[in-house]
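Presented below is the structure to which this report refers.
Removed: one protein chain of the complex. Kept in place: all other protein chains.
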């Protein structure tokens, strides 16, 4: 038996080759921190890009490979998860680009900034693969720790406050998670989710204890997904963290947690029918509350980044709705939704960052009357906002449609009320979302700029270099193109 | 069934009871014998007469925190060496795997220690370990009396 352990470990090493690459990047950046470079920004940026692309190439290389459980059931890999990790890699590269064009905080010259970003990618990638309570815990913590540090990178009082708030929420969530996991371990005697005895023992466990432990144990993942009981940090963190970082927070950890959740739900079948039903109803309720509360909170915001923060809570609700549908169609819908969500949020934050840097536009009113001078940017803005709402002709529409279809099919086959409720509330929420998303283009084009405001802006305006202008344009193009293309040809992803 | 012998946990319990009793008895004794005459000066926090000012926060040099944190981080991470040490030298495992096990384990541990050392090097390179001492300014007294006279006096007495 012992010799088989060693064999298993050595055989599973190729599974984590891309992650080893990111780890190597982190170590290299640690060394690079100590060396006094002439151009630290160049070093950090190019190292991150090289290894980030390397990560994606190695991941593509793993596609369709015969992967099984690795490291004695710690991780497992299949095409679905690899797709998720590729998505994470892409988002990481996009956020690298946004960081490089962010000129005000000069964070690109701090090597630690690049290091922590790489750590987020590593944590996310590990979370997608993990199949073991310990692994999930470690990956969530890696994601969180680097995120706490990055939140404070705006180096002002508000950024620090947001970081502390984030940290306290995260610490409490992770402590509760560990407590729940410890009880699950006691009930089952194993930490591995792929172990058959885990689910077997769970189905014979006393229901009250099981419900308590399971609820505590998923808190960590719900925290990363920013589902509703664990959302209040989101506003401050997204508003006060540097914008490229906020873009990263809004996408990468959420999508990683989503894929991890998907992986867990695929293992559910050995559970008894009632237990499964209870899990689905509980998660469905969380999804329902998340999408509604997130939308209503977003409706009341005056600042664009806060609106995006709460809208991401609402999107988390939709993601959870995909998680609880145990059908192939829902997995596809989930993958598509996650991909589109990541792309359009990156684009939205990129736009916000552009106007924030150049025009100091932070609230809706700051965008008044910009349509005359920045018509091209406005088109991008309209497309992204329509896609976030979920209307044609953008891929956001397909994503929402696929989720709704999956929910409807599941309702028809099982006639469980929660699916119908989710469907109804999802449609209603799409209507609500229209109000706050379209408000931004409305201010952009149809609101007149106030006279005194006008001079105010002229004074504050920062001229963005031509080179950076182009960098922003390319980034926006790269992000918006898939939103249109995927509307007409969604089969590219599936 | 009544155990006639005290178990190992029982000994610990006796020890705890004994130590609590010891402290309580000592306090009781001193309370019995000491005179009790409080006044305003005696009731201050520091009987020597220093008044307390401000909160207890932020009175330490920040360097203490950094060094303490670094120490604790490295100290705790060493914990992973213990489970490793129990399986590393396992002769049976090494024999079964034809020596592979030993090599594998030692490479893994060197990687781990390398990463830890890298962390230490980072802290060192960034100067978190430098303890910049406050400059001691020797007191200068402006006086007409030459230094030798002081020395002479010091030497004599």
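A and B label the chains in the order they appear, each numbered from 1.
In this section, a residue touches a chain if its C-beta (ideal position, glycine included) is under 8 Å from a C-beta of that chain, and two chains touch if they have at least 3 such contacts.
The rule is simple: contacts and distances are computed from a predicted model.
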Checklist entry - If you look up the hidden chain in UniProt, what protein name do you find among "NADH-quinone oxidoreductase subunit K", "Small basic family protein", "Carbohydrate ABC transporter permease" or "ABC-2 type transport system ATP-binding protein"? => result "NADH-quinone oxidoreductase subunit K"
Checklist outcome for this item: The listed residue (A:8, A:182, A:277 or A:363) that touches the chain absent from the view is A:182
Checklist entry - Touching the left-out chain: which of A:80, A:145, A:215 or A:445? => result A:145
Checklist entry - Among B:73, B:100 or B:120, which residue is in touch with the absent chain? => result B:73
Item to check | Interface with the undisplayed chain - residues on chain B | outcome: 9, 57-58, 62, 65, 69, 72-73, 76-77, 79-80, 83
Checklist outcome for this item: Touching the unshown chain, chain A contributes residues 133-134, 137-138, 141, 145, 148-149, 152, 156-157, 160-161, 163-165, 167-168, 171-172, 174-176, 178-179, 181-183, 185-186, 189-191, 232
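The rule is simple: only the chains that are shown with their structure count from here on.
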Checklist entry - Cα centroid separation between chain A and chain B, in whole Å? => result 42
Checklist entry - Quick one: in the complex, what on chain A touches chain B? => result 2-3, 6, 9-10, 27, 30-31, 33-35
Next on the checklist: List the residues on chain B that touch chain A in their complex, please.
Outcome noted: 92-93, 96-97, 100-101, 104, 115, 118-119, 121-122, 124-126
